[in-house]
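Structure first, then comments.
A single protein chain has been omitted; all remaining protein chains appear in their positions.
Chain naming follows the written order as A, B, C, D, E, F and G, and within any one chain the residues start at number 1.
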């Protein structure tokens, strides 16, 4: 593991390459293109075996579903419209239990067209059974890539790890990228029990009648919910091997111990919130941050516990439910469904389409939150 | 308005035709094909001007977005994989504020492939800014078609009205279909302020930078939330003209007055629940039903009010969030975010992929619910 | 954890012979073992005519009524009138 | 309610002349009003040569420096050397 | 029952042309193959959970992506060092001419080492006989019904063979269920070549076309004998007719075998005859 | 400034070939037209909210659906009784050859009354120069980089003219920014016909190709003079070369003008020359 | 509320029969509902269709589990399918057969050679309409006139008349 000062995307591409996927299938789209380009360079140099330059994203995900069903480790990277175009196969992949992995450079959805960061592209897939991990920075994404494959192949569910577009994908920082040899020790070869194999033929992707369908859905639900444990275990194991951890793997608390006012959020904006928390702590305010890392499965229990002693909580999200209560907000509210007591829970939508959420903004949010009143605002 | 005993889909197709859309664009998919076929027959007979038999659903919705932007009333019908394939344009249509209308024959999403009823196809689009109305039966769908166009063209947001696949689309019952002349009085000609017009050229579908994007999203959010009023108004006005109403247009309560135990649900299963409620009322149980008609915008206030006096509530939905709290359940929980008191709220997922939810099942659910304890189950 | 799949040969549990309203009767006397019926049966349920053998070593064609849907293609394609379609017994 | 759209001609607010590092200098003496530069300018910012008129009635070509990006295409395409690219002043 | 590649017990209609083709595709190319299927009749009749009639590895994902799924599989095999297993697509006309065409075109452009077999039953049969772009002109389907103004399908069949061939892939052919040995020859020839291969096979449909189940093969011959369906092979860009009817029968004979053409007037039949005659002029 | 159909102030690169083409498409066909655009450089440089350089009605929805959006518009106009307004698509090679091709093929099959203009800058330029299926063999792009094993793009250009023509639409042509009058003639001719028309225009890209902004037209000529880009017109199936270079220049001359070909060895150039020579054999 | 289940084969028109029954029963002011078994059955496969008839609004939408009546369009099905599954106590079966059969679990089984009758009037063994005549005769749940009207509305001209003749003969055979 050597330190390199490079663009996040290229470091992530290298981490992916070091997981030794057999097949990469990508279609370019800002903000994930640099990951695809990094992988293409590895392919050109013979370090990745197969790279399919598909004619569009529906085909990218379809190709890796096929490759995975054929027994190969397979991966793609995409964003926004690309992920949206994949939507139908996103569901199919989870239902077929293929452990594919995708790196998502988060980006706003059209219309209007916008190439900048928000989470709605992946949030819109939250029901599908995919595991979704949101990374605070590129180092976390680098470390999450091998975890993603390992989780996927254990649970037999696809995993997307999400990275804020531009903020993380396009920033040059200093990273440690684990090497292929090291990863090999952590991530065993992919060897599925069932695959497309002329020596042992089975039919995959069958259709199911009303008598069976719900059973399959329930099975995915159960396994997805139970995968909380796997996400955590794999994270912990990675931490032991490589020395870097992210909270408990599911959520990360920042100055929560005595916090009465807590901002809940995800991804790169959490770095800014940490600065804001420190600034307000200086002024004596009991504020804190709860960062969700594992968004799906959602750690309802951990969230309820982490927020139990708070007076007021606000959920800052770069996602939305137009005309409704917003997704992360709803999840946090849902964490308390069976709790006697709960804090005041408020909602902030911000940072859509690349609108910068600065440290100063975060301070403002924390201050508003500290008034203890319920609110639902766009920032 | 004459009574006809025909298949639901064909009656719905007739109602759509009587709204005089200029352009229909459809691609066949069970369970909505019969609507598309009915419309094709009207086209073959010269009663609909333009019918585009697209090569797939992404094109169907794209074509009606184009037609609408060009100033024409335009409509499609689809289901399941078809709607999933449209996903990217579903968001784009709302963002572009084109008042298109789609009839959704609800159906489970792959994998496994399944052609039967559940709501996940449309539920998966709940964030997008579309208005979504779930109909209990085909008569309601017939009556909702003209309302859908009217709401869409008032709010300048697209509307989907959702009908349980097979249960409603394929059942023959006796319906009243309002005639073209009658509808004309209710639904004025479509005449948008802005359209593609060489005499007054504008650019539509532009791209927006971080400085503007969130403003557009917030605008849709505000208008979508505020459209609760429009949905209700249009419903009431339709009721006055045609004599049929559905609750207050947003929600429909059934025996709620003194109900302590309330099942919340949507669409055709509500007919079964009504029977179950009656049966248990016979036995002296204070049970009731709250049917959500307007799922997006979600009537949080109305829901909280309707359930305020209940001891326990269970949400029965044919939709899911795999590994999370389910969508309708989350919405109902969310209705109480700022309420001091709330009933016990439980979750039931059932009826996926055509799994029959019978009157007897509903009785079972009501009985379980009446125990007053929290639960989250698959039925 | 269930990975949805189906196992080889499991369709044999679908006794599609029950679909039949017409029934092919194979006349072994007339059968010249040309294999045409077997080649074209959409149910792949005609057997006997070992095409890798010489004509004289082949068996005559026969169908498996558990699966034969009675389409009548074999009867039409047989150059020797060795198959007759009759009404299925009720 | 905002319907996202843009109004005709609004791009005139983008003064892309500021992008220029090279500048075309049009020499009216040499210009033969053939219109080739005007026809090919990617910015559509060359004007004067009224192509619907006879050559003698046309004006000479000129560019609008508010928009000219200094690509040099006009200079290359001019058959009469009437346009010269120079370094943009700093 | 002995091990098979295509077992009885599928749930297709009695007399289904596609079933005959399906069977031969796996029997001729298997067992060392992986079959990729698009949503269609062939999928629904072959693999209702928990059953399958297939004796070769099979996968279905969606309606529109068989070509992309196959691309992924073929690359995975390559990465695994497997150079022998054939990747074969089986898809209907809807999945090929229409909804899947973007993916097909992409696969052909990449020249993936895949054999694509399209059975053409000239409509979306699985969903109840709706028009596809393979539906012949005038045919009645549920979305090209015969009405007061429009008498069935309005366009000619999409010229898929020419379009695929224009991609310059090594092998393109058309075949018909009426000529099974020819189909098998073409399958074998295609399978022996590298890169993308494409065969479209004429495939009568009993309920969709309104024909007697027993006439499937006859219809599959008549369409060729009338010249409505050309049997061709395009190998590395060189096109040959693999079968030339001695004397082309009048197209009306073919139309009479199926209810979907029942409404056709003399004029319509005349138009179709003229069209076919013109199409055959180029064959010299 | 006087009323224009294409205003200055767009945000394209200095010397952009596409901008020249874009300008002529709207100036030659407008003002009575509706322009449908696919996501691409042309969209990004023309219509950043709240500004637009266009003086004709314009719509953009997504990257892949211009052909479908245009289909909807043309039908709406028909329903409204408007028989004069032209519906014109402007899209890049990515939106045409690749992601949009399913929709394009569908539109052509329906023979919608739309004029499709594809500017071909041979890669996904808007997103930073990634390979498309229009990228010429050996060209270096960010997803076909020059590496230890693979020297740039691996496949030849997708033969889009032939593929579109195989759909049997009334008008198909190729043009180049180097011959603007020819392009305008083709635009006018196409616009005068009913049904689907398709023109693909060679469109140099300054940063993507690594060329000087001033050489756009020269490169647009050189590609034709070397025979790498044929100028053709296919009217109702009849194909003609609209321009035939007197003597074809060696392809190396063309490759030298652009950085994307810088790594090409003599052998690679030789391969391309042989390819072009073969392609021209058929022209007699 | 009365529930009727039709058994047929894909292509035999069981769904149409159920629908025509609904149309006919609606004629006399009943609430009705008919629907196919929501399946993917192909030509020849055993299929079912349902009809509900009630004097009160029908609010439920679920499968029919315990029919009051079963109508079997094709007696070869008796071997392949358990046609009497769920049949209510006191339930009645109407079967197209030229033999005398007894459906186990049915209080009464009415047999009619609808195939013969259909062949006679239609020239083809298409029995779905004819069997409605038998059903009307046996149950009195729907007026034969209403059925005839429904049939004439569905099948125009001569074809309608032939169907009407078939249904009437079936009706009369069983009325006796």
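Structure notes:
We take it that contacts are C-beta pairs under 8 Å (C-beta built on N, C-alpha and C of every residue); 3 or more make two chains touch, one makes a residue touch a chain.
Since this is a predicted model, take the numbers as computed values, not measurements.
Remark: the omitted chain is touched by one listed residue; of F:45, F:117 or F:134 this is F:45. Touch with the chain that is not drawn comes from one residue among A:19, A:168 or A:187, which is A:168.
The chain omitted from view is touched by exactly one of A:47, A:275, A:338 or A:376, namely A:275.
Where chain F meets the chain that is not shown, the touching residues are 11-16, 44-45, 48, 126, 206-207, 213. Within the complete assembly, residues 3, 5, 7, 115-116, 137, 164, 166-168, 170-174, 268-269, 271-272, 274-275, 354, 356-359 of chain A touch the chain that is not shown.
Where chain D meets the missing chain, the touching residues are 15-16, 18-21, 69-70, 88-90.
Rule of thumb we're sticking to: only the chains that are shown with their structure count from here on.
Across the assembly, chain F contributes residues 43, 46-47, 49-50, 52, 54-55, 60-62, 64, 97-99, 101-103, 105-106, 109-110, 133 that each touch 2 or more other chains. Within chain B, contacts with two or more other chains are made by residues 53, 55-56, 81, 85, 88, 92, 95-96, 110-113, 115-116, 201-209, 212, 216, 354, 356.
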